[in-house]
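Note that one protein chain is taken out, while the other chains of the complex remain in position.
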Amino acid sequence: MVRSVGAHSLSLVRGLGDFAVFTAQSFRSALTTRKLFRRVLRAAFEQGARCLPVILIVGTFTGLVLGLQGYHVLNRFGSESLLGALVSLSLVRELGPVLAALMLVGQAGSALAAELGIQRNSEQIAALETMGVSSHGYLITPRLISALFVYPMQTALFVAVGLWGGWLSGSMLLGLEPGVYWASVERAVEPDDVMECFVKAAVFGLLTVSLCCYNGFNAHRCKTATGARAVSASTTRAVVLSCVTVLAADYVITSFLL
Amino acid sequence: MKASKLEFLVGLFVLLGLAAVVWLTVKVGAGSMVSGPTYTIEARFTNAGGLNVGSSVLIAGVTVGRVDAIRMNPEDYCAIATLRVMDGLKLPTDSMASIKTTGLIGDKYVALSPGADETYLAAGAQITMTESSVDIESLIGKMAFGSVNSAAEGAEPAPGKTPNP
């Protein structure tokens, strides 16, 4: 019993260290990788353009429902004029970065982990290494770099369409004066809030993409399965770990910045 | 996928993303921030409860600055709020600062009522003609005990209302 607890804690610490080294090595490879820009472009397509529809749709509906719920709650106190503040602060501080990151994990992160897992399985990663190509530099680094700017952009888009969603339900459907809504939005959101939003988005991007890469890249080290099952197991682990990490990191960052 | 198409799609995304980022920071996130050069003045309140760093400073309902810092003066136990206001805004020395609330449960802000004096407050000067936060709880308490009239007339004269020696 004691031994198994000890073994588990040890493997957890080792895993954390391994993950940190993995991320650091990927960033260091940025210095030596050739034609990095094209690879970053490709990664930006995977995380950006390809995930845009889902971000826009989820963002709009989040704003819509916030406007709807918020309006009915505020209506009881006769403070509908604060609807803009409620929608904008919820979106900018919490829902924007968190939901955008979760959607991106679902779409881009899972694809990433599965792709790397299959490449590991079919020795494509080993092939890169024998060619003298850094597998970190070629496969991981571009994705991390792209996450650093794509995640904040996706979050900004999510928040923007969310605000318009709140306007749609609050002003168009429920009849709040649009001017009141937008004035409340602008008064409530401070520069610090926007900064917090982008910092969170970048940190979530870095953590989730790195976690998904790590799990896919190390699919061959999966202890419970081999082959195709190892790929599916590591993809599942990548997505679950990423989602948990987003929420945990959100709490930590919020408590630091508040 | 053709390389040119990929570049086009990524470029389109980056353009959209940048537009959203700029909109958020400049339009939404700018809030009531005062741009351009500023200077600070101080205001002494007997009670600055509910006022925060970053709260707005308004004249006639228009934002002219924000609260930079709030501290307690150990000599007379009054709250000193540092207000950062736009350069070019000249405040007469007999201006009055009051802490008010937007709506019944809204944010607290500092409302400045300019006086009529010929001389103006210099940077770092102190406004002593102040009106503190209206304490809703004590207001309700007074209403319950029937002495609501004195409360409704406004805040009692604060020690700060007498000019500083």
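Labels for the chains are A and B, by order of writing; each one numbers its residues from 1.
Everything that follows uses one rule, which is that contacts are C-beta pairs under 8 Å (C-beta built on N, C-alpha and C of every residue); 3 or more make two chains touch, one makes a residue touch a chain.
The definition used in the following text is that contacts and distances are computed from a predicted model.
The unshown chain of the complex is recorded in UniProt as "ABC transporter ATP-binding protein", chosen from "PqqA peptide cyclase", "NADH-quinone oxidoreductase subunit H", "ABC transporter ATP-binding protein" or "Fe-S cluster assembly protein SufD". Although it is left out of the displayed model, the omitted chain contacts the following shown chains in the full complex: A.
Considering the whole complex, the residue from A:V73, A:V133, A:V199 or A:I253 that touches the absent chain is A:V133. Within the complete assembly, residues 33-35, 115, 119, 122-124, 126-127, 129-133, 138 of chain A touch the chain that is not shown.
Everything below uses one rule, namely that only the chains that are shown with their structure count from here on.
With each centre defined as the average position of its C-alpha atoms, the distance from chain A to chain B rounds to 36 Å. Within the complex, the chain A residues that touch chain B are 38, 41-42, 44-45, 48-49, 52, 77, 79, 81-82, 88, 92, 150, 152-154, 156-157, 159-160, 163, 185-195, 197-198.
Per the touch definition, chain B reaches chain A in the complex via residues 3, 6-7, 9-10, 12-14, 16-18, 20-21, 23-25, 27-33, 54, 56, 103-106.
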